[in-house]
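A single protein chain has been removed from this complex, and every other one stays in its place.
Chain lettering (A, B and C) follows the sequence in which the chains are written, and residue indices restart at 1 in each chain.
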Amino acid sequence: MTDEGVFNWPIRVYWEDTDAGGIVFYANYLKFFERARTEWLRSLGLQQQALRDETGGMFVVTDTQTRHHRPARLDDLLLVTTRLVELGRASMTLEQVAWLGQAADAARLCDSQIRIGWVTAQTMKPARIPATLIAKLHNA
Amino acid sequence: MTDEGVFNWPIRVYWEDTDAGGIVFYANYLKFFERARTEWLRSLGLQQQALRDETGGMFVVTDTQTRHHRPARLDDLLLVTTRLVELGRASMTLEQVAWLGQAADAARLCDSQIRIGWVTAQTMKPARIPATLIAKLHNA
Amino acid sequence: MTDEGVFNWPIRVYWEDTDAGGIVFYANYLKFFERARTEWLRSLGLQQQALRDETGGMFVVTDTQTRHHRPARLDDLLLVTTRLVELGRASMTLEQVAWLGQAADAARLCDSQIRIGWVTAQTMKPARIPATLIAKLHNA
Partner (left out) sequence: MTDEGVFNWPIRVYWEDTDAGGIVFYANYLKFFERARTEWLRSLGLQQQALRDETGGMFVVTDTQTRHHRPARLDDLLLVTTRLVELGRASMTLEQVAWLGQAADAARLCDSQIRIGWVTAQTMKPARIPATLIAKLHNA
């Protein structure tokens, strides 16, 4: 988790994230991953609301492949790692992992391969990612 | 609950609604109330997305007063009642109650007095509710 | 969608399901799929809270593969289909699809292949699905 090109974001588990099984509800890992992606983009100088105002486009998730290894519980402090694994003209693919704890012996709770496309917000049609974004994403 | 002017809407409790306390998370009653309000509006011939497209306005909640009496749990089937208690030029007030069970001996779980204003969507400024809406709301 | 072995469940899109992009937030399809699974289990005579009280076990999602084809919007009425594609001793795999509209020309919005394991609730360790459940699932 200290590799170059990996972005770290801490996430605390609150009541809202858990369910009556006593663990984090499965869909909520995708919320955690979205938060971490947003912060990863912000770390590259990209704010999504501003991007949309300026370019008329936005990112949308098109595919996810998610595996749940171990559950998280109330009050747990997770670390979410985000790594860009592929950058195309109209889409990119990220690998995101939720870990319990932040040390070297952190346990892998959940991981997801997430493909994100760029669309024109009005029409939701796929479009080429603007060149200025591509340049910034290459720095990731 | 069979009074005139009361709109009934059933809500099932799913995993997503519960928390690690084994009960419905407190904020989620406001989701249930919103669903029931939307269905109440629909029963009056009002669809909110269409309303916005046609009038440029939308309803927003400005005040809630909520009391939690008893908890709901996974798999419970609730009944949410909605009653218009005041209709003004720019706002209305609803009383909404979540009951467990639908019979005469239903238990009151949560109730809320909810004030809703009409705003111009672009500016979020308060505005007068369009006359055609007022007419339909008077039928409630 | 009228095939044998396919369970249908309608889902209405409310404000809570949408995001500032004007469409259903990607993680919320997994909420919709969970609701439809719960109703599918209920249609087979299986209530999850009762199951847990009786057997000490519960279902947890271990893998999802989800594709987002087209967005849903506020007030849309979706149909979620659920089909059991594999039943093992300790897990099962479902195919779930969210459609817009219920007619023959319904548009596929989102689909997911979802693997679900049975665990002992106390320990979260994988366990064999109780025989009485297996019998009921074979009827699906």
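Just so it is clear, a contact is a pair of C-beta atoms (placed from the backbone, for glycine too) under 8 Å apart; a residue touches a chain by one contact, two chains touch by 3 or more.
Quick caveat, the model's predicted, so the values are computed rather than measured.
Of the candidate positions B:R12, B:R42, B:H68 or B:K136, contact with the hidden chain is made by B:H68. Panel shows subunit C; residues 15-16, 18-23, 25, 27, 73-74 of it touch the chain omitted from the view.
One chain of the complex is left out; on subunit A, the residues touching it are 12, 14-16, 31, 34-35, 38-39, 47-50, 73-75. In the full complex, subunit B touches the hidden chain at residues 20-23, 26-28, 30-31, 34, 49, 58, 60-68, 70-71, 121, 124.
What we mean here is this: only the chains that are shown with their structure count from here on.
Centroid analysis (C-alpha atoms only) places A farthest from subunit B.
Counting C-beta pairs in contact, the chain pair with the largest number is A-C.
Think of the whole protein's Cα atoms as having one middle point; the chain whose own Cα middle lies nearest to it is C. Separation between the centroids of subunit A and subunit C, computed from CA atoms only, is 24 Å.
Averaging Cα coordinates per chain places subunit A and subunit B 33 Å apart. Contact with two or more other chains is made by residues 20-23, 27 of subunit A.
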